[in-house]
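All protein chains but one are shown in place.
Per-chain residue numbering starts at 1, and chain names A, B and C are given in the order in which the chains are listed.
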């Protein structure tokens, strides 16, 4: 999912310049391109969203179709430019974003041939993920990095947690299928498992609800469990964030007094004052 | 949103006195005025709320109308006094609270001319925000300041989080619109996005629910995501509050390099090594 | 709500003994009495609960009535004994538990005279609060004290938080009443405020839901706010619990090296080894 590194073979200067504009975020040209692209993606999303509303489609259908073609052509040009500016076009074309970029222009062209292809335009929302590049700009780098670091550091604890949650969902779901049965809406084990997830995450739609005393008791236990167990991922992420924020992950020790626990930006030991 | 500073030109003594009473919170006169105003705002809110209940309106309609006029006249006097007592009346009149103060008396007067204007009285609830001044009184200052500091310190991490949440809402909303379609209540992408927010925040009204196996699976993933991801803002705010509460953000500054942010047990400045 | 202290006038030895059994928790007699009372309260609750179920009432009505009378008589004896054993009977009789104790026997006697008085037996559930004495026994003292201490320490921050939540509820409730109106179920401002609480706490019953695009947008903002803002009380309580658990509230400093931050059970300084 990373934009490809330019390959060793030197690119022609205009291609190198193009690459810089399209793939770099910290040059003036790159920034302008990014902002323009983000705007275009935002507009294309708006068009897709507005088109899905019946009242708007019936009134402004033609204008929206026009907009769609303009955006499609601009996106097509961008796709071709990307292909040209990278050293290894195939590796871009087969990357996640390469496929998304292609899929977000195809439906419009396909709609000329097939009816119905048009509804595939929704794929375009995936281009929204490109906007995450915005996090690479300026002062959000550190913040999003810290969040990511905390989530990465806790990913194993969270796996154990999810594993336990899914086991509870299977066991409770299967039990409710037997206890409540099809006449109360628990028509199969997958449905009962869906109900268990809806209940345990405290979403609680209420289209399927237990009716028997035993079913309600088990549901009550599941609710209290789901309500209390949320403490676990919260605790995990909080502990990591506290550690990261305070630089406890820094294991540098003072060369003179050997004490640890310095914050990552410390230059002098806070206990004996000698240089780190 | 801050009450304006008196301008440089000296005000007449009675206007300065008036200003002190109306805009200061820590003089005896100011305190009395604030308490009186809070009571009046409370009563005006009660009148608006009671008037909205059909049964009460039909029985006590006349008394409520009387109350409303009394309150409107008192609020009008207050508005005029505020205009008089500040040095630059326009800058108050155009401030957030200046506009709210005006808008909360206009509907009553407008109801003499237009029918229906009366329902705009609801704007009056915005005066409730004035009550937040109560936090400036006495011992809540420190507490609300700490909370505010924690929220401010974490605002960038929270922006990144909200940004991720909204991206998920758009992507899942658009997918559900395609998967479930209009016959199951996902009548447009905005509706599907509304459903995604209802589900991800674990509110779960249940007026729109997925019916197809694929839609239910995606909904289950969204629920577990929403259930687990709440750990992130919680972790952010907790980490900040823990730091603030423990003086990790203490304001001692180095006598030699003037940098702040030393841990409370630091003996030497971690930047320049001089003794604290 | 505290059991009264015996007054200065010396009680007769048998009354002092009675007082010890009934009001103390740490003597053998007191423990036996407490356990017996907890069992009796548990049984009386079970009788009240079972009696409310129509199917059980119609079949076992007579037995339950019998049980009820036995329990009422035992509770009456307990009440009289409590009155006798304390030095100042009136101050017990007028205390919270004194009134609860009286109210939990009156309905049964009243049912001899008035029909319908019987349903007041539900008051008996308040006797359940007596069971909290169990927390005074043995090893739960420290744990519940820590929790209580954390909640007490954060009560001002939590007040500020609740104050902000209620303001949001009033402002959003009043706005939704205007936006959605009576035809979509927001029949009065109190109803709309009830809906705002149901939504903001992520309960989401779904009997009242917004229908207009503007209403749904405001609801979405409220949901995300409610979803994210839960981080605040969580952060507050966590920060306090972390501090308490780690003895950071202890400000004792070492007499020889003057360092602080010792855990509350420390006898020797962990930095220089001298006695604290």
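Following the convention adopted for this analysis, a contact is a pair of C-beta atoms (placed from the backbone, for glycine too) under 8 Å apart; a residue touches a chain by one contact, two chains touch by 3 or more.
Since we're looking at a predicted model, the values are computed, not measured.
Chemist: Tell me the shown chains the invisible chain touches, ordered by label.
Modeler: Looking at the entire complex, the absent chain's contacts are A, B, C.
Chemist: Contacts of chain C with the missing chain: which residues?
Modeler: Contact residues on chain C toward the absent chain are 45, 48-49, 52-54, 119, 122, 125-126, 128-129, 131-132, 135, 139-140, 143-144, 146-147, 150-151, 158, 161-162, 165, 190, 194, 197-198, 200-207, 226, 230, 233-234, 236-238, 240-242, 245-246, 262-263, 265-275.
Chemist: If you put the missing chain back, which residues of chain B would it touch?
Modeler: Chain B touches the missing chain through residues 202-206, 234, 238.
Chemist: Mind pulling the chain A residues that touch the left-out chain?
Modeler: Those residues of chain A that touch the unshown chain are 156-157, 159-161, 163, 167, 170-171, 174-175, 177-178, 187-190, 193, 199, 202-206, 209, 213, 216, 219-220, 223-224, 226-228, 230-232, 234-236, 238-240, 242-243, 248, 259-261.
Here, only the chains that are shown with their structure count from here on.
Chemist: Examine which chains touch each other and state the graph shape they make (line, ring, star, complete, other).
Modeler: Basically all the chains touch each other, so complete.
Chemist: Call it same or different for chain B and chain C: same when shared residue numbers make up over half of all numbers used at their interface.
Modeler: Counting which numbers both chains contribute, under half are shared, so the two copies meet through different residues.
Chemist: If you average the CA atoms of chain A and of chain B, how many Å lie between those two points?
Modeler: 29
Chemist: Please work out the Cα centroid separation of chain A and chain C, and write it as a whole number of Å.
Modeler: A distance of 42 Å separates the two centres.
Chemist: Please work out the Cα centroid separation of chain B and chain C, and write it as a whole number of Å.
Modeler: About 30 Å, centre to centre.
Chemist: Do you know which chain A residues sit against two or more other chains?
Modeler: 202-206, 234, 238, in rising order.
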